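Heads up, one of the protein chains got dropped from this complex, but the rest are sitting where they should.
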Amino acid sequence: MTKRIEDFTVTGNRFINKDIFLLELQAEGKLADLKPGQFVQVRVDGSPETFLRRPLSIHDADFERNTIKLLVQLAGKGTETLSRLQTGRKLNLIYPLGNSFTIPEQDEKILLIGGGCGVAPLLFLGKHLKSLGHSPEILLGFRNRERMIEYDEYMSIGPVSLATEDGSVGEKGFVTQHSLLAGKRFNRIYCCGPDRMMKAVAQYAFANGISCEVSLENLMACGFGACLCCVVDTVDGNQCTCIDGPVFNINKLKWQNSESA
Amino acid sequence: MTKRIEDFTVTGNRFINKDIFLLELQAEGKLADLKPGQFVQVRVDGSPETFLRRPLSIHDADFERNTIKLLVQLAGKGTETLSRLQTGRKLNLIYPLGNSFTIPEQDEKILLIGGGCGVAPLLFLGKHLKSLGHSPEILLGFRNRERMIEYDEYMSIGPVSLATEDGSVGEKGFVTQHSLLAGKRFNRIYCCGPDRMMKAVAQYAFANGISCEVSLENLMACGFGACLCCVVDTVDGNQCTCIDGPVFNINKLKWQNSESA
Amino acid sequence: MAELGISIGSLSFKNPVITASGTFGNGSEFDDFFDVSRLGGIVLKGTTLEPREGNSYPRMAETASGMLNSVGLQNKGIDYFEKNIYPRVSSYNTNVIVNVNGSYVEDYVALAERINKLDRIPAIELNISCPNVKTGGMAFGTNPETAREVIRKVRAVYSRVLIVKLSPNVTDITQFARISEEEGADSVSLINTLLGMAIDAAAMKPSLSTVTGGLSGPAVKPVALRMVWQAANAVKIPVIGMGGIRTVNDAIEFFLAGATAVQIGTASLIEPGTSVDILEGIGEYLDSKGFGSISEIIGYINRKQERTI
Partner (left out) sequence: MAELGISIGSLSFKNPVITASGTFGNGSEFDDFFDVSRLGGIVLKGTTLEPREGNSYPRMAETASGMLNSVGLQNKGIDYFEKNIYPRVSSYNTNVIVNVNGSYVEDYVALAERINKLDRIPAIELNISCPNVKTGGMAFGTNPETAREVIRKVRAVYSRVLIVKLSPNVTDITQFARISEEEGADSVSLINTLLGMAIDAAAMKPSLSTVTGGLSGPAVKPVALRMVWQAANAVKIPVIGMGGIRTVNDAIEFFLAGATAVQIGTASLIEPGTSVDILEGIGEYLDSKGFGSISEIIGYINRKQERTI
């Protein structure tokens, strides 16, 4: 998968809730080969505070139309500047970056768990799994009903369970408290969301011997392995989130009993 | 004249030749009291290379409509960013700054000499002089016909003579070589343009005992006298272009015989 | 509302926001923008015994997130100051501090003696760190022996609050902070500008008439913060932190690192109201975090480290 540096054209940009917006980008020519779990490094022009590029997961990709989608949460100046990008403007990306989720060869009972904006890479993954004949279930956690996003999109992939902190939709509580996990046995979990949630899900997976991959969001400078800034402490020592990840099997991470870390 | 910091709204922005654009700005409320020769300090948002504000002369002011105009030449990133400002956007200014041209109390034979984008403060000055009953003449120098700007505007003030380096319009040569200066006697000259041109005009004024004021464009950090970065060497020592100027009588400057400096 | 008052030596400041020398004129340049008396203090522009013209134009160059200056202490001298500036700044209801400069030790001492007589000037900032003068200035602040000598001799004649302004252009900032403390200074302020340079590639010549100049602005903040943290951990006298402060969060970083007060420099040139905006922001920050006073966050990261060790 050759990395490229390319200008994309903004073909859509809209807020889907108070804090999260969806950017649709059109490649100039043919989209590079992409896999679920990979990310792009976006150059944010016109934001003096944003010196480095910003890493964003590939939320969806359409190889017919040569478009990708990014699901972005307002975090600071960089994302704020992106949120104001108008249709027709160019956006410079380095892509595709990072490894990708491991796709099972046989039929397995698969669960995708996402929290907040961490659902970003899971849509592309879910669609991909479905296209390969898998039947993943989906468990999403949000703060409340207002924060819920893209429910319909995930429904088109498979059955969706919901957890909200205030119980305004779905079950009340965190995803790890959801009855789905008590009731059903899964063979494989893919998880992306806040650190604390991923660590809680990892504990569940460890305890139940379930294969589990998580997607990390460490601070990055380059995104392609040149600077060694983005390391995570693994059983094989410090590894780069940008090239050895962002997807890691929890067995690689030193997360055993680290829920409260 | 109290200095203010205010957001103006861009009500117009268009190129009037390849390099020069005209920004029209609307004050939120009533425009501050302004005098010809004064300038504004513009904050250029969204340009990482532009750390400091940018000083620009007040090209025109309309106290009925509470608008001002800025005539800006593309010089670097700051002005380039301004040139792309869309109608409706805000622009933050500190204004009004600097001293102003000395307005004669009696009738005098007045000549305004401008070169290139240096004509900027002369339009406001010319209109002001005319409104006070003076009948200034105008001598403008440009590189060539394509570079000529706002001829009609100046015609509405008084007779306009032109000099171009290639003779494509008006007389061929620099403003100081124009036949107007050989033929007529003026009592008072106001001049703004490239340094070299102002120094040449100053020599002419010195030689003919004509009262002459020039408007300088030194590099500035603050624009309101706080940093002492913008000094010019005068007979009274280093003075700040931003508060003791930008308008200086040539007798104050050490420009005697400095044409080639 | 959290308590913002702090003390430097025997001097009380109603809040810890002070403007930095050379970037705030003599205060009056800001009268149109806000009430200068709201600030904890203001440091007036660098003053010398005799009038000085400073360096030739060009004296300023813009850099990435910063600027270089080589103003070179242009000022009208202490006589003019006493007659024309002192009466006016005396009316401000804030601590008015004079930034004291000289080419020789004797100049510093003579100037400090003069200012010691001015009742409405409760403190001086001894500038041994100006990079833009040929003699004196930074030469004092980068040599431990001369630094010690000038501080000692000024301390002997100056009875009010003595703040020593340190140069960042040294291998070990703590050495100079310690010397200041040992010689009886009430406080150190840092950083002055980093010695830097720019060249106009198109014109193929230095951007400043002096070739080198002093770098300031957000670009230097990481270096400034590091030095303030080092100095605050090396001495017991209060440290006044500055260098690149532009936002409330910037200022908070300096308090957390150990600064008792902050100075706002270059930012005031671009947004004249920066200092009062930051002043308001500090109160909001403390309130939002539930702190009752500014003193609770001064040196917080150091105390926290001790706790976890």
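So that you can tell them apart, the chains are marked A, B and C in the order they are listed, and the count of residues begins at 1 in each.
In this section, a contact is a pair of C-beta atoms (placed from the backbone, for glycine too) under 8 Å apart; a residue touches a chain by one contact, two chains touch by 3 or more.
All of these numbers come straight from a predicted model, not from anything done at the bench.
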{"item": "Where the missing chain makes contact, among the chains that are shown", "value": "A, C"}
{"item": "Options A:181, A:230 or A:253, residue touching the unrepresented chain", "value": "A:230"}
{"item": "Candidate in contact with the missing chain, chosen from C:18, C:85, C:161 or C:194", "value": "C:194"}
{"item": "Which residue of C:220, C:264 or C:278 touches the chain not shown here", "value": "C:220"}
{"item": "Omitted-chain contact residue, chosen from C:20, C:256 or C:278", "value": "C:256"}
{"item": "Chain not shown, touching residues in subunit C", "value": "63-66, 68, 142, 169-171, 194-199, 201-202, 204-206, 211-212, 215, 217-223, 225-226, 229, 244, 248-249, 252-253, 256-257, 285, 289, 297, 300-301, 304"}
{"item": "Positions on subunit A contacted by the hidden chain, ascending", "value": "2-5, 43, 48-53, 94, 218-222, 224-233, 237-238"}
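The definition used in the following text is that only the chains that are shown with their structure count from here on.
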{"item": "Pairwise touch network: line, ring, star, complete, or other", "value": "line"}
{"item": "Chain pair bearing the highest count of C-beta contacts", "value": "B-C"}
{"item": "Chain centre separation in whole Å, for subunit C relative to subunit B (CA means)", "value": "37"}
{"item": "Length of the line joining the C-alpha centres of subunit A and subunit C, rounded to whole Å", "value": "47"}
{"item": "Whole-Å separation of chain centres (CA-atom averages), subunit A against subunit B", "value": "55"}
{"item": "Contacts with two or more other chains, residues of subunit B listed in rising order", "value": "48"}
{"item": "Multi-chain contact sites of subunit C, meaning residues that touch two or more partners", "value": "65"}
